[in-house]
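Following: one structure in structure tokens, then a few remarks.
All protein chains but one are shown in place.
Order of writing sets the labels: A, B, C and D. Residues in every chain begin at 1.
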Amino acid sequence: MSSALLQSGPAPRKITIGRIGLYAFLLSMVVFFALPLFVMVITSLKTPEEIRMARIFALPAGLNFSAWAEAWSGACAGTACNGVEAGFWNSVKITVPAVALSVTLGALNGYALSFWRPRGGKILFALLMAGALVPYQIFLYPMVRVLAGLSLYNTLPGIVLVHVLFGLPLVTLLFRNYFVTLPIELFKAARIDGAGFWRIFGEIMLPMSVPMIVVAAMLQFTGIWNDFLLGLVFAGPDNLPMTVQLNNIVNTTTGTRQYNVDMAATMLTALVPLAIYFLSGRWFVRGIAAGAVKG
Amino acid sequence: QDTLKAEVFTSWTSGGEARAVAAIREAFETRGGVWETSSIAGFENANAAFQNRVVAGNPPTVRQSVLGMDARELIEMGLANSLQAVADANNWRDVMAPAIYDAISYDGEVYLAPVGIHGQSWMFYSMPVFEAAGITEAPTTWEAFFADMDLLKAAGVTPIAWGGQAWQEAKVFNMVLLSQVGNDGFMKIYTEGDEEILSSDAIVKTLEIFGRLRDYVDEGAPGRNWNDATNMVIQGQAGVQFMGDWAKGEFFAAGLAAGTDFGCALSPAATGMIFIADGFLMMKTGDPAQDAAQVLMAEVATDPAVQVAFAQAKGSIPVRTDVDTAALDICAQKAMSMMDEGLFVPEHAITISPDMVGQLTDFVGDFFANPDADPADAAQQFADIFRR
Amino acid sequence: MNTTSPAPAAVSVRDLQIRYGAATVIDGLNIDVAAREFLVLLGPSGCGKSTLLNAIAGLNDIAGGQIHISGKNVTWAEPKDRGIGMVFQSYALYPRMSVEKNLTFGLRVAGVPKDEIARRLAHASKLLHLDDLLQRKPAELSGGQRQRVAIGRALVREVDVFLFDEPLSNLDAKLRTELRVEIKKLHQDLGNTMIYVTHDQTEAMTLADRIAIMRGGVIQQLATPAEVYHRPANLFVAGFIGAPAMNFIPGTLTADGAFTGGGVVLPAVAAGASGTATLGIRPEHITPVPVGTGALRGTVTVVEPMGADTVVWFDCAGQQMSLRVMGDTTLTPGTEIGAAFDPARASLFDAQGDRI
Amino acid sequence: MNTTSPAPAAVSVRDLQIRYGAATVIDGLNIDVAAREFLVLLGPSGCGKSTLLNAIAGLNDIAGGQIHISGKNVTWAEPKDRGIGMVFQSYALYPRMSVEKNLTFGLRVAGVPKDEIARRLAHASKLLHLDDLLQRKPAELSGGQRQRVAIGRALVREVDVFLFDEPLSNLDAKLRTELRVEIKKLHQDLGNTMIYVTHDQTEAMTLADRIAIMRGGVIQQLATPAEVYHRPANLFVAGFIGAPAMNFIPGTLTADGAFTGGGVVLPAVAAGASGTATLGIRPEHITPVPVGTGALRGTVTVVEPMGADTVVWFDCAGQQMSLRVMGDTTLTPGTEIGAAFDPARASLFDAQGDRI
Partner (left out) sequence: MSRGKWRLRAAQLALSPTWLTVVLVYLGTMAWTVTLSFTNSRLLPNWDFVGLAQYARLFGTAKWTLALQNLVVFGVLYVAGCLVLGFLLAAALDRRVRFESAFRTLFLYPYAMSFVVTGLIWQWLMNPTLGLQPTVQDWGWAGFRFDWVTSRTMALYAVVLAGIWQGAGLVMVLALAGMRGIDAEQWRAARIDGIPVWRVYLSIILPQLGPALAAAATLLSMGVIKTYDLVIALTKGGPGSATEVPAKFIMDNMFQRQNLGLATAAAVVLLLSVIAIVVPFRYAAYIMAKRRAGAL
């Protein structure tokens, strides 16, 4: 009986102008952000002839993965034609321990600074933050001297150490800011339970900081994986990371520039961090929301 | 017994360069050496890696180095091994042009093993493109050159394949400069900073001509690599390229023949050939095995047969005057004959410090990038580099 | 050294001084807590209750003074060695450990034998009805359950002194009332010494053997709940305890000890004192009477029926006063009323605010 | 059309249906709020109070039904066009704006003339004593001051209906008591319609003209505070209202209408009903008497002195019961007592929990 009666006033419209504008904005942003990736992918799949036609948005005629294969194991830099494969494994060997170590050390720093407040902690933190603002270039010579003195120059442990040292400020910042948001009572309760410095860290604080570990590890991973300068200077000829080899391939050309191989090599180099962001972006966002980066 | 192992640090990574190095490598290995390549693309990157290794006390055995001022400080600091004994034993003083022998000697002692000389005042051009535009032969004056370029423009091709990096532009600038001040003037500027020439009209004229080149350059030029520019000529997209003879390597690699597919002419109004030369610097490693390898390397690199093979691959000319030039291409032969006539002038990198080289490069790069730059003002800036 | 005969006192604090940076939060505080006593520290926010409790637990560095627990000087001892258990406002459960792990963490750290741990766990979980919850994570518990786990964590330590820092203030009113009774029963069962911080006066009144009322780091009164309620040591205590608050009537004391103020005249209440003074009367000690009778008169402004009783607010010479009657009332806003009170149950404070 | 004569009702909700995703939180709720009435929505957490309030405010999409405010159908109207003001639990002040900006932001956006804004601002800040605070940021205010600003923001809208969502629950007990009285006076002064959500029964009892007690999205009883307290409609309402809670004695009704249970026998209380039943007695309606006298007997377990009165918990046939006496008591835990009550003030509920 009451349909006429109940029907009163305009029902809210679901699709408004604002909504359309919103999606229009988002879609245009999708184009802006995705375009470079799209171009890289399609170019890497083209044949040199297709590339010469200078239509960067044209889709490749077929799925031609030969450029990828060549970039992986055949592309030449100088007399060596080994692609980026060796660099890939070097990068893995550098990045994995460097990330693990720097995150551990950074977490430890953040924990010690926020809960234990040892003497000089504030100064240490301030100096660490100041260090983060210095251009890397000026560290090179002295660091080289120090590492050479330790017989670590041009070795795998050496380059790992360098990354750990330069990663410390950011990771420490992340963890300190996270730990200060945790209730101090937790720490007090553990003290009453008789747990000491390491025990509280290992059994209570670390398990609680998983979101932050994810954020720190992702930031460090991309930072270290993408590094060029430190790898170039400290890694030594046997451990050159992927980025250096990418540079060698992209910046040397024989005759016609092989854009498809360049792009494939570029993609290969970016693949691991990209995969990490595509697969665990959600965790990254969650970790940030859990308080990683504040003031 | 220790192997004769040498780690060779070069920034030669492109096709022709790589093949040239391979020629030395082959001979070195045949004679019992063990060759290990460390190559980093790009001068800045290679330098950064190399210098840091020196600082760390862990230098490579052999360092590719430009003859002249580039290696001076390393030698003065006692970081390099002398090659005087090798030079004496192999009689370098007699088999090499005096200009070269001077350039490898520092305070009377030989330190560098020269491996190749590059003539730099070349103008490479695409013969089919010239033909299509109705140009019959390479221009020898700037006026003729600009007239030809207008023809190319009208024909719808990019007149000049321009590598828009400052170091390349500096080389073109030198070609124009040489045409305006002559060989002696050029030497006076770059060795003594001769005030009279620096303040003469010739410099302004040089800059005017150099500035006019901007009109014949495509908009993709800034930042372009030299080999990409060469490729434009190879592909017939552009008419000419001013570049050192290493560009020949690209032409050859593309299967083009000198004199039929592409021409190598001296840059317009050139009075001589500007050259630059590469050599091997033998770093002090403190390791006797590597010292021995260095001696072997010096001998191999200057070996006549290797010299020819190297020059062929790289497009350069041999450092020795006593080699058989028959195997070389016509461009190289043309250059060799100029060398014999004493028309070779060393490039600025051989005679002025890297610091000044940098300033010159900046100057040229800025001038070319700015169409509004006033040649008269710019001439002042140019002179200022030498007045410091 | 002269004052250290702490045998009867379970916790004894001597001349305690605590500073945060430059600010001295507690300056020379003394308190003795008898064995088996339930002492409540009550006071407004920021008065230093937690600071004092943390000092007793050994979680704060102290600037001076000494702390004895069960006869031992523990001034510099580690928290775990003081023989205390502590329960925090935020529960402070270890979020990644199950309830069982939470309860036994301290014991495992201390290397207590397995069967002993099992025994204590069983005891605590039985006492606190945690048996079904042992495998849960704290996030899977309700507020009240979390609070019980927190208490359990102190319980398994089998210590003599329990410290509570506002353990109920994160819970809703109903649960608070329930758990309050539980804690009281726990104390009756265990017979430990308990020091309990709160700013909720109902909790303080109902739980305490003695209440220490603090303000600005200083103990204002240390006495039984009844004493604190009926004979507040000063104006602060009088106003702080009781809801609605005690009614204050400003006035003066004449030389003969009579109080005059707000239309009230009380003869000879305070011999010897003189000057300004304040008379304090609790709402339940005021009775509404017909206008004209009674010492006070005023206009009803707000009537708050509470079910069991009713609070009537009235305006008395420009001052809001409240009175409390059992059950309902027929008074309505706007009514003129008189109000009578028993002077014997009133409190009188001098110009400094101290009880006369 | 038959039900829509909303002239007397300020707010009228018809057949309201609200869903969150698949879950129907409110299903066919009806309520009318008279003009100038102070209606309190009371209920446990999650019962749908905020949901209902938000629906009235237009902040929730509704799945069915209608809402009328001041005679207009506003079912689909924007919140700002409904003639309502709202005060939130978290205050929801705009943190980076001064108090003045907070109060006037809505008016400025709506383009109200400057002098009109100034007038309303002056009025609200005078009424709420905010004059000295106008230039402060919310962070620089105390909890009570923030709450006043939040009320002020609703006030400047000069609307007929005020909605409050637990406006006091973030404040401490003392402040809560104070502001409660302020809100009551504000209502008396302004004479608007107010709908007030709380889960604090004291607030509900003291503020409301009528209380709507909700549970699971359904209104259990809608009546005056006295009615709700003394004649609860069902067991849920009875247990929910009153602290300590009403004592329940389970038992049976015999065919002749007599109640037996827990040692209590009440003849002829409920004619016609039979089966299991529950007797409910409020603590203040139980008096301790010498053992052997009175309908009940038990052992005292906990004594909670509250100052003005004392709650005594006693164990009666295995069941915890409470009684309340004025002032102090001499009873101590362990004492055997008898307990008497007035059957006329007790409530009786049938097997379904409904009042008989």
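Structure notes:
Everything below uses one rule, namely that a residue touches a chain if its C-beta (ideal position, glycine included) is under 8 Å from a C-beta of that chain, and two chains touch if they have at least 3 such contacts.
Treat the numbers as computed from the prediction; the structure is a model and nothing was measured.
Only one residue from A:A132, A:L156, A:I184 or A:L206 touches the chain missing from this view: A:A132. Residue-wise, the contact with the chain that is not shown comes from B:G365, picked out of B:G16, B:G263 or B:G365. Summarising the interface, chain A meets the missing chain with residues 18, 22-23, 25-26, 29-30, 32-37, 39-40, 54-57, 105, 108-109, 111-113, 116, 118-119, 121, 124, 127-128, 130-143, 146, 165, 168, 170, 172, 196-198, 201, 222, 225-229, 243, 246-247, 250, 259, 262, 266, 269-270, 273-274, 276-278, 281-282, 284-285, 288-289, 293-295. Listed by residue number, the positions of chain D touching the unshown chain are 54, 57-59, 78-81, 84-86, 88-97, 105-106, 109-110, 139-140, 153-154, 157. Against the chain not shown here, chain B presents residues 43-44, 47-48, 51, 54-55, 73-74, 77, 79, 164-166, 218-223, 353-355, 357-358, 362, 365-370.
The criterion applied here is as follows: only the chains that are shown with their structure count from here on.
Between chain A and chain B the centroid-to-centroid distance comes to 40 Å (mean Cα coordinates, whole Å). Centre-to-centre separation between chain B and chain C, using Cα means, comes to 90 Å.
We define each chain's centre as the mean of its Cα atoms; on that basis chain C and chain D are separated by 27 Å.
Among all residues of chain B, none touch two or more other chains. The touching residues of chain A, when paired with chain C in their complex, are 183, 185-186, 188-195, 199, 203-204, 207-208.
Across the complex, chain C is touched by residues 45, 172-174, 177, 180-181, 184-185, 188, 199-202, 205-206, 225-226, 229, 241-244, 282-284, 301-302, 304-309, 311, 313, 324, 326-328, 333 of chain D. Listing the residues of chain C that touch chain A in their complex gives 54, 57-59, 78-80, 84-86, 88-97, 105-106, 109-110, 153, 165.
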